[in-house]
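Only a single protein chain was left out; the remaining protein chains are all shown in position.
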Amino acid sequence: MTNAWTDIKNTDLVVVMGGNAAEAHPCGFKWVTEAKAHRGARLIVVDPRYTRTASVADFYAPIRQGTDIAFLLGLIRWCMENDKVQWEYTKAFTNASYIVKDGFGYQDGLFTGYDEEKRDYDRSSWDYVIGEDGYAVTDPTLQHPRCVWNLLKQHVNFYTPEMVERICGTPKEKFLKVAQMIGECSSPTRTMTSMYALGWTQHSHGAQNIRAMAMLQLILGNIGVRGGGMNALRGHSNIQGLTDLGLMSHLLTGYLNMPTEQEADFETYMKSRQFKPLRPGQTSYWQNYRKFMVSFQKAMWGDAATAENDWAYDYLSKLDVPAYDVLRMFELMNAGRVNGYICQGFNPVLAFPNRGKITAGLSKLKFLVTMDPLETETARFWENHGEFNDVDTRAIQTEVFQLPTTCFAEEEGSLTNSGRWLQWHWAGGSPPGEAQHDTWIMAQIFLRMRELYRKEGGAFPDPILNLSWEYHDPNEPEPEELAKEINGRALRDLTDPSDPAKVLVPAGKQVVNFSQLRDDGSTMCGCWIYSGCFNEAGNNMARRDNHDPDETGAYLGWTFAWPLNRRTLYNRASADLQGRPWDPSRKLLEWDGTKWTGYDVPDIAPNAKPGEVGPFIMNQEGVSRLFSRGMMRDGPFPAHMEPFESPVPNVLNPKMRGNPVARIFESDVAQFGTSEEFPYAATSYRLTEHFHYWTKHNRVNASLQPEFFVEISEELAAEKGITLGGWVRVWSKRGSVKAKAVVTKRIRPLRCDGKVVHVIGIPLHWGFVGAAKKGFGPNSLSPFVGEANIETPGYKAFLVNIEPSTPPAGVVA
Amino acid sequence: MPRYAQPGDEVHPGHPVTVSRYGPLARLNHWITALSLILLALSGLAMFHPSLFFLSDLFGGGQNTRAFHPWIGVVLFASFFVFFFQLWRANLPERTDVVWLSRIRDVVAGNEESLPELGKYNAGQKFIFWSMAFLILVLIGTGIVIWDRYFETATTIETQRVAVLVHSIAAVLIICIFILHVYAAIWTRGTLRAMTRGTVTGGWAWRHHRKWLRELAGQRKTKPAK
Amino acid sequence: MNIQVSRRGLLKGAGAAAAGTSLAAMGFGEAEAAVAAHVRPMKLANTTETRNTCPYCSVACGVIIYAKGDLRKGERADIIHIEGDADHPTNLGTLCPKGAALKDFVHAPTRLQYPMVRRPGSDKFERISWDAALDRIARLMKDDRDANFLARNKDGTPVNRWTTTGMLAASATTNETAWATFKVAKALGIVGFDNQARV
Partner (left out) sequence: MNDSPRTAVSNPPTQSMISNLGPGDLVRRSATESLPPPERQLTPVAKLIDVSKCIGCKACQSACVEWNDTTPAIGENVGVYTNPHDLTENMFTLMRFTEWVNPETDSLEWLIRKDGCMHCADPGCLKACPAPGAIVQYTNGIVDFIHENCIGCGYCVKGCPFNIPRISKADHRSYKCTLCSDRVAVGQGPACAKACPTQAIVFGTKEDMKAHAAGRIEDLKSRGYSNAGLYDPPGVGGTHVMYVLHHADKPHIYAGLPDDPRISPIVQTWKGLTKYVGLAAMGLLAAGSVVHGLFARPNRVAPEDEAHAEQLVESPPGGSRETA
């Protein structure tokens, strides 16, 4: 989220698309109802289903899953056509005026440089014209035919309201009603917020869904302002934290990247990370990359990381592929190239697509370790549960360890919420039985392995032997010790560059925040963006001052938000070129002539003059990007792409299937179904009564939503002779499930490209362990394909078939 | 074929003459029914009016009262209808009943001489007999409808509301009938022994049920000697 | 001891006594035998409060854990209730149907209590001690790493990849746990390292 949950109360219009906030985030959705009740805000829901969010919406428009880009580009086109643009903002704060290279173009649904063999683009032409001065060439008048604005206008021209109706199945008048409501927010004094979640990310073109809305928000001037922003509603309590901390194949902490094979040494690695400003006088904050990287290496390997050994750069793994993401790992597992797997609080058997492939993969492992407070289907993947898990137990040779961990109530530490707040919590109960903290378990595994390497030696032991593990009790690092490490401290006295006599931070003391980090090895910091969370002032994540001056929703005294306790990202953009708030009634920051003041921590140097330094300091341009250059694999502009399994062909290019650059493994191609075989468009989602596969263990939630079901329209039910509450079988090219049928008016057939499209909804909360009735998950059906840029599995749009059925064996009808 | 006499009815000469009116089975039946009715009245009244709730303590509290009442009802029903099939013939109405009723003042005043000669039962007794039968049917019927433990979901709440109203009205009526019955039995001296010893005196029979006595006497004469 | 409990207890006693005597007296009790009006005793009286946050979605609502016993005093703490923290700016004390039932998640019958192992081909889990389990896991991991670790690629560039053992990190662990986990996984050279960000 660019803004905080509590900031949503400041909005005038909430657009929930690609998500279902009321269902999945009820208490966050509270702030939508607050905005409605106290600001008269309106709520729009665009979704294939009439959701719980829609039940309290002012306007609902249906859409076929997977076609959001067409809808959003249609909106951008409508705003351009009807002069619903926040011009001053767009001109000053976006790259609308930047001139693009001549080579760049787009036709038949493809951008220039496509290589069908590699399923990849040559992106060299997707860039600005760079002048002799080394800066990007711009045309502030937006007259130049090759400026981003005009190229965008040309690009979106295709998406007329008629075309939107043809692709998305959204009736033209409903689309126009949405467009009008949204268009009003181009006024500097009206803001709109976008609340989305996995309804946008879980597509082969997920990142482009989000970009399309971000672009719309930018031309409406809604980024960086109160009640605006792009608000990604993260699904798990600390998934924001785990991503910030880089617990991913291709990441290090704070969005530093893992090196690749091409980056053989530290200098080569740093060379591609200069981040030189593209416009005069701009701040390009990533220029501090080296400081963060060196401090990170010092946090990892302490004294073993020296200038001489390039800060132990060799200790880091170097990737030969973009990432060893989960889909790739399970592909390798099936190929027999993975022997061991550790699942910490994770349930792949229900979480990852094409369950058959997941189970087959786990069955090929030599050993599997699960760490979890609860039973999981993964820990028992080898156990036969009839139709619910029909495996040949004897044949599975995997050795499985099930380690009991504590849960939230029994442990202390911080979680990072969707609004980037790091909130500390305390243990309130004693763990059951022999359950242990994850920190203890990880320490035990590490200490045992380190001991083995000390005794026996082995493959490259250095990174293990030298890993900094300076804890009061090495067997179980304390949360506060770890938090201090994440914040970072001075390893030597840090002196003022301008006055060497002046010690800013004495050796051994916590740094105030990342602005004090150095690239000479004199500082260490586990995760630079978190720096400031636990400094000499104490544990800022544990702060509990809930005062909110002038009720802006900022709550600066409550816990700690990264970066630097900033609550709204890009907040400098809330003020115009003179530094005056666009909307005086919703002031966030203001230039007082010498510095930025206001309700939030400025997202810019406090003394950076308005009109000189752009608000988007993490970009080399200093402005935001309507045209993203070569930064995304599938295009500098979003463009309509059908799902890999789609009921209708892509109107732009019937030959094109899914995202042209999305990675597909050979073995999976054969498992894509066609609309002839599988006529119905399926989508998967959460229900508010449950959280993933956890709450089915809880009798209360189990009683509120006891049994697996699928949702279909009354029309489809009639067509197929399916009765309310009757059993149905739903199957795809990859698998088959049995479910109860919820026949509802909330799903209605759509008409797309002259064809009637029936939508089938499949919630995801059931499995074969727990208190609720045994059931299946949509992952038995969904395809094994990832998003082109980040490999998020596509759960939201795939094809299935359905028929009336009998209960699964052993279940009484 | 006797008109009034029932199996077991017989006169025994002597001073005074005695007449068997009820056999042991009939008497047992009567008393089970009577006891059930009393218990039902007590438990029912406890749930009928707050001022009578204290009666529930006789059954060990409200919960027991609620639990026992319907079961006692079942016993009453069974017992009464065994009784019923022994007596219903003798309670069939006849012309003299009308005459008897038309002289109800004399009945209350006890001027039997101005009343017609009667069979085994007078109209009053017959009225009690039939209304008991009817009310018990109504009570068991409505009682089952409001017997939540087993039949809670069998009927709609609206039906149950009607049932509970009818049940209480029927209960009031049956208690009134019961009072009449008991009082009449006491006021008409010499009656109680019919249900205790099973016999009445000839005089009693002569005074209250002369036709019945005549018939029995006649039977005796025509009967072959032992 | 909650005042109400005792008051209620007294009334019950009194009620029973009244019934007793009157019954003895004339075989009848009295309506007064009924327990006087009272509300349920406040069940949170004398419990320990602990501030925590909901472990489910990313709204991270503030919750208060009410327990019998106080961990801070080194006592065993049994959680008897969890409800929203009205002081929390985001949820203002409210909770969703999942958060409102957190107590039953903590006390779920399927909460794991002991380390278990399932031997190859076996159809059941067996108890195993922590030490035995951890020693075995460390051994399996080291053997696999030593056998399959790729120190340098064919061009001789150090790449330090261990691709034959992967790890998935939990989405509900604390940042502190995540950092410890990160350190171990990256130091071991596990590249098949991922989390729930995508699902």
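For clarity, chains are labelled A, B and C in written order, and residue numbers in each chain start from 1.
To be clear about the criterion, a contact is a pair of C-beta atoms (placed from the backbone, for glycine too) under 8 Å apart; a residue touches a chain by one contact, two chains touch by 3 or more.
These figures come from a predicted structure and were not determined experimentally.
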{"item": "Displayed chains contacting the withheld chain", "value": "A, B, C"}
{"item": "Residue touching the undisplayed chain, where the options are B:T65, B:N91 or B:Q125", "value": "B:T65"}
{"item": "Residue among A:A772, A:V785 or A:I802 that touches the chain left out of view", "value": "A:A772"}
{"item": "Residues of chain A in contact with the chain not shown", "value": "22-23, 26-27, 29-30, 33, 36-37, 40, 50, 52-56, 58, 60, 688-689, 699-709, 723-726, 740-746, 771-773"}
{"item": "Missing-chain contacts mapped onto chain B", "value": "11, 13, 15-17, 46-51, 53, 56, 61-63, 65-67, 108-110, 112, 146, 148-149, 152, 157-158, 160-162, 164-165, 168-169, 171-172, 175-176, 179-180, 183, 186-190, 201-207, 213-214, 217, 220-221, 225"}
{"item": "Sites on chain C contacted by the missing partner chain, in the whole complex", "value": "1-4, 7, 12, 31, 34-49, 64, 66, 81-87, 91-101, 103-104"}
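Methods note: only the chains that are shown with their structure count from here on.
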{"item": "Cα-centroid distance, chain A relative to chain C, in whole angstrom", "value": "27"}
{"item": "Shared interface positions of chain A, touching two or more other chains", "value": "none"}
{"item": "Touching two or more other chains - residues of chain B", "value": "none"}
{"item": "Complex contact set, residues of chain C against chain A", "value": "48, 50-62, 65-67, 69, 71, 76-79, 82, 87-92, 94-99, 101-102, 104-106, 108-123, 125, 128, 130, 133-142, 144-146, 148-149, 151, 153, 155, 157-189, 191-199"}
